[in-house]
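Structure in structure tokens, see below.
The complex appears here minus one protein chain, its other protein chains still in place.
This part shows chain A:
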Amino acid sequence: MMQSDPRALQLNAHGQLKHFLTLDGLDKTILTEILDRAESFLSMGEQSVKKVPLLRGRTVVNLFFENSTRTRTTFELAAKRLSADVINLNIQTSATSKGESLLDTLQNLEAMQSDMFVVRHSDSGAAHFIAEHCTPNVAIINAGDGRHAHPTQAMLDMLTIRRHKGGFEGLKVAIVGDILHSRVARSLLQALTTLGVDEARLVGPKTLVPDFFADMGATICHELEAGLKDVDVVIMLRLQKERMAGALLPSESEFFRLYGLTEESLSWAKPDAIVMHPGPINRGVEISSEVADGEHSVILNQVTNGIAVRMAVMSMAMSGQLQGDDTPEEKGGQ
């Protein structure tokens, strides 16, 4: 009854991606391959014909158990640029029948003979669950599971950093805000440590940045000034309004005063620091409008890079599925 190791689960016998569930266990070579391939797709977006036939004849199902127009749209666009047919399904689940309906939904969708599921779900581990339970040869792409992982978001951020900074070596990166509830932060931390930045800092109050993250390779900072000092990259996270009701913070205004990114606080970072945000932005809560729209901000580049990264991951996972597991002498995952 043991489930297989999720890190091995997403690689085929050749060590290639066949699902994209988490960055945990993926080495620098694979992450770099994703970035290189995304880079090649980027230039394509500027051409008049924006399509490649890598997924021609394939059916991609966007399976969203949680609403997200933005993420879904970029996945849809990425799939279409790879010439796939795309179906969008928004499935709202009731809390009580979550498990059962997830499996039932899967079985129904399998009957449609799709080739790829792009999954977003509010439970951590949901993408693993689907990869474990769906028929072979269907690639699962994690578009965000609970607080666990959002690997395509992290990789598009890596692409954005690489395009602006040329690489990762020697960089200091600060991630600011609600780390505890953020799947983006977890995936970012894994990407940054694997790609070898000098320092990844997590910044916020103890209620949102538990000490356990230090064991994941992060430097914990509870003060913004120490957290931003001399950093090359600032990544601000969205603050959900529920956090005040959960007694994790007193108020939005106090959070902004202590951890909001303003022109003043940005001045603690390196002069050429870039500012990123996975969106959607809460202006005046985690970031001021001046900074969000200012010269350091690369937030809109992130969106463009997101399409390219998703194209890269989808095409890699599809080809990893087709390569299959026929020569098992090379065990992947290391």
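Just so we're on the same page, contacts are C-beta pairs under 8 Å (C-beta built on N, C-alpha and C of every residue); 3 or more make two chains touch, one makes a residue touch a chain; residues count from 1.
One rule holds in what follows: contacts and distances are computed from a predicted model.
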Per UniProt, the name of the complex member that is left out, chosen from "Peptide/nickel transport system permease protein", "Na(+)/H(+) antiporter subunit B", "Dihydroorotase" or "ABC transporter ATP-binding protein": "Dihydroorotase"
Contact partner of the left-out chain, one of A:F41, A:F168, A:F213 or A:Y259: A:F213
Omitted-chain contact residue, chosen from A:G146, A:G279 or A:G324: A:G146
Sole residue of A:H121, A:H296 or A:R310 that reaches the chain not shown, by the stated touch rule: A:H121
Residues of chain A in contact with the chain not shown: 1-6, 24, 98-100, 102-103, 121, 123-126, 128-129, 133, 145-149, 183, 186, 210, 212-213, 215-216
